[in-house]
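Structure provided below as structure tokens; questions to follow.
One chain of protein is taken out of this complex; the other chains stay put.
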Amino acid sequence: MNERNGRGPVGVTLIGSGRMGSFHGASLAQRLPGARLTAVADPAPGAAEELAAGLRAASAYTDPAQAFADPTVDAVVIAAPARFHAGLIVAAAEAGKSVFCEKPAALSLEDLDRAIDAVRAAGVVLQVGFNRRFLPDWVAARELVDDGTLGTPRLLRSVTRDPGGFDPSRVAPDTIFNETLIHDFDTLRFLNPGARAVEVYAVADALVEPGWRDRGLLDTAVVTVKFDNGAVGIAEACFEAAYGYDVRGEVFGSGGMARMGDGRLTGMEFFGPAGRSSQTPRNDQALMAGAYVAELAAFVDSVRDGEPAVVSGRDARAALAIALAAAESVRSGLPVQIAGQDR
Amino acid sequence: MNERNGRGPVGVTLIGSGRMGSFHGASLAQRLPGARLTAVADPAPGAAEELAAGLRAASAYTDPAQAFADPTVDAVVIAAPARFHAGLIVAAAEAGKSVFCEKPAALSLEDLDRAIDAVRAAGVVLQVGFNRRFLPDWVAARELVDDGTLGTPRLLRSVTRDPGGFDPSRVAPDTIFNETLIHDFDTLRFLNPGARAVEVYAVADALVEPGWRDRGLLDTAVVTVKFDNGAVGIAEACFEAAYGYDVRGEVFGSGGMARMGDGRLTGMEFFGPAGRSSQTPRNDQALMAGAYVAELAAFVDSVRDGEPAVVSGRDARAALAIALAAAESVRSGLPVQIAGQDR
Amino acid sequence: MNERNGRGPVGVTLIGSGRMGSFHGASLAQRLPGARLTAVADPAPGAAEELAAGLRAASAYTDPAQAFADPTVDAVVIAAPARFHAGLIVAAAEAGKSVFCEKPAALSLEDLDRAIDAVRAAGVVLQVGFNRRFLPDWVAARELVDDGTLGTPRLLRSVTRDPGGFDPSRVAPDTIFNETLIHDFDTLRFLNPGARAVEVYAVADALVEPGWRDRGLLDTAVVTVKFDNGAVGIAEACFEAAYGYDVRGEVFGSGGMARMGDGRLTGMEFFGPAGRSSQTPRNDQALMAGAYVAELAAFVDSVRDGEPAVVSGRDARAALAIALAAAESVRSGLPVQIAGQDR
Partner (left out) sequence: MNERNGRGPVGVTLIGSGRMGSFHGASLAQRLPGARLTAVADPAPGAAEELAAGLRAASAYTDPAQAFADPTVDAVVIAAPARFHAGLIVAAAEAGKSVFCEKPAALSLEDLDRAIDAVRAAGVVLQVGFNRRFLPDWVAARELVDDGTLGTPRLLRSVTRDPGGFDPSRVAPDTIFNETLIHDFDTLRFLNPGARAVEVYAVADALVEPGWRDRGLLDTAVVTVKFDNGAVGIAEACFEAAYGYDVRGEVFGSGGMARMGDGRLTGMEFFGPAGRSSQTPRNDQALMAGAYVAELAAFVDSVRDGEPAVVSGRDARAALAIALAAAESVRSGLPVQIAGQDR
């Protein structure tokens, strides 16, 4: 790993000041004592300035190249649109900056391989935003895998349901696979460590918005993933759930089952005329805020200590390969093999 | 124990054809293959006939003495108003009939002692309707007490909340203690076996119906019970809960805690716009039907096998002593000692 | 519907005295006041006699034809091995007897169609043992489908995991589909009423007993079922779970989600040195006993009242069609279409 510049907090520039970027920026500026938000970059007029001012970051750029040129910057957090991710990773790596990149790290394996190669050549850290790995329930489940309690995984499940209100102009035919389910594909891999996905079968449809069907858009999908250790994973997603934001999973092995996500916002239960009830999370941040901070904390630690990222480019590639196969499976109506993905 | 008449199903006459009596009658006639409902007795004109006809019982009486005179009857189930219980137990025992009696078995210790003496003299079975002992959660908790898992009990809790709609004409000042909380007092004893209640402190009020206060009626109460092994039990009751019928408890000992009653009607959970919800039981039968049948099944087994009842007159006496002390504590505003209750 | 013989309890003969047959026999003899167990038939020497004696049934046969010849018998309960089911249904129907048949009602669509035709010709009742429909959680979920609360179903799930200890000599290559998952296929249909399964994709393996693989036996399977209303169902099964018997499900629609099965034996929770814990059901009867009784009660009511069965031959045929398609999908590795199954 590269030497980073200096010994104080890790200097990080944020690239992208949208919803997720703003959250990451606030984490860097206010919640992570080991990090220092040096600057915000966003091409939209005034956007970077506004966020930088709010977070007391020293600089605001309209071009991320300005960030890459700053020698006091150790790392960048990329929260730009997905189609720019791979190019930004390459540019950052070539400038010697470590990179935390929101998922998906790229939209094609070719782009992703270029990015990974650049990262390796530069010896910098690359961490991808697979935040489920930082949710306490999932961390606890993985511990039961690692310590042998769950035995050999047989069946896995990962579910993502969004609260709805999607803007169709931001949805492409493969969005449900490479933006949403890519989390679930990574989760299946996270809970079946060491195994390789070998075959994918997907069914998908526009069930929330049947009008999307003619435009080839998909809002609901179920994906079956066969692994080389015999385990079978199911990933399912829907862009709208009447009850809010739903992330759950389970891993069932020879030693038992772990179930993650109880669907509640808090443990408070109200008993009233309508029965017993709990609140549910209404958006991702209600459920994921802690995980968003934790993944950045892990990244900052990796950069500071020159340690490999806990979620690597290899993980990004394996999840993307499943997403691409799932999209192909929907187009062909057939199961799709995944070639050896070691890299 | 007495010899019972014959070898086929145990012949049982039901005394009292109200709500609880009707349920017990149906259990005897239709759900307990080891029992035979021989007759129904009720002084209300036509009541016994109607229930007997519906349940295909051979006879209907307006006077329970008729039941006591029938030599083919092995036992009676008493579901008459509480003030008649003790007298009916005495008469049944003197006629050689075993008795299942709804709680409370009597309204004074003197009456209860007379009844217990008659039962002992006759060598018949007496079981009292402390049905919580037959709820699966409570049975499972008691097993953890008996096998030592819970260790020495330290703190216990038993809660009863009714769904409301009480008829004030059927409520006397002590009703909440000797008709409702007597279940909880028995439950505390059930989960702290071998210990004796030594002191009781109660607070009670008319919080559901403040208008009751002037008439001395009480609808909400909390009772602290100290046991001679140091454990402290809390029993609480309220005549109205907006969410239905609520029976819960917990026992905490040196080895851990058991918690009974999850407040749900089924395990089905609905996630909708209002969050996550479960249905709650809306009346006692929704929660207790199985326990009502199970307690009669145990009684029928005891009569058939000549075995002691699983809930004895001694249990009835100990719970009544606590109920009487609680009522006295409310009147005096002071803790009340319970004299040695061994009998 | 046919007229049944007489007006008293429905006379039922049990065919098959194995584990499930014995349970059904006890239900008929002791738990269902509307039924009368007339006889037990089983070809194994002495088996019928023993069970009949224990349940006080009047007759014991080694040949079910004897039951069909008895004019006082209204109905038969078939709990024989699956390969005999269709033939027994035909024979019973031709003798004018109504039939409750354990699943699967047949092993091929041809056999099942013969059976259904015979039942229709005779005007008798045919109910198939899809017992999940009688579990309280599932009944409650279906109510939310029927009253519109759940909206249009999008994603469904049904899970069955057995506690293990399977005898491989009783397992054929398709057993997991036509004996185990057939419950789940019916459950998916039950929760997506009116929709028709149109395509099935299955993956399956021998993960519990890898040694089974060479013999073509399967112990773990995941099946994706597409319905003609766009909904996608996932059915999964495994022959061994370290924690016992696991039946769960969920239905997610435009109005929300219902989740069935909380995996606990009772609501009692123990908090001890190992954390918070509940007991899990260790075998099917611990979870299903009530449903086993309820399905027979519904059958007896249908026979008595001359009403159609609540689970019909058509339901049996639709579930079997999915099971056969799933088995074919595993053989071919491809999705399998289901032809129009209306009959």
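Chains here go by letter, A, B and C, matching the order in which they are written, and residues are numbered from 1 within each.
Rule of thumb we're sticking to: a contact is a pair of C-beta atoms (placed from the backbone, for glycine too) under 8 Å apart; a residue touches a chain by one contact, two chains touch by 3 or more.
Computed from a predicted structure; not experimentally measured.
Residue in contact with the omitted chain (choice from B:Met20, B:Ala58, B:Val203 or B:Ala297): B:Val203. Among B:Ala44, B:Ala121 or B:Leu155, only B:Leu155 touches the chain left out of the display. When the omitted chain is restored, the residue from A:Glu94, A:Asp137 or A:Asp301 that touches it is A:Asp137. One chain of the complex is left out; on chain C, the residues touching it are 241-243, 246, 263-265, 271-280.
For chain A, the residues touching the chain absent from view are 29-31, 33, 136-138, 140-141, 144, 149-150, 255-262, 264-273, 279. Remark: the residues of chain B touching the chain excluded from display are 151-152, 154-155, 161, 199, 201, 203, 205, 207-208, 210, 220, 222, 224, 226, 230-232, 234, 236, 238, 240-243, 246, 252, 254-257, 333-335.
Keep in mind that, in the parts below, only the chains that are shown with their structure count from here on.
The two sequence copies chain A and chain C touch through a face in which the numbers common to both exceed half of the numbers used overall. The central chain here, found by comparing per-chain C-alpha centres with the mean of all protein C-alpha atoms, is C.
A centroid comparison over C-alpha atoms places B as the chain most distant from chain A. Taking the mean of the C-alpha atoms as each chain's centre, chain A and chain B sit 57 Å apart. The centroid of the Cα atoms in chain A and the matching centroid in chain C are 42 Å apart. In chain B, the positions touching at least two other chains are 264-265, 271-273, 279.
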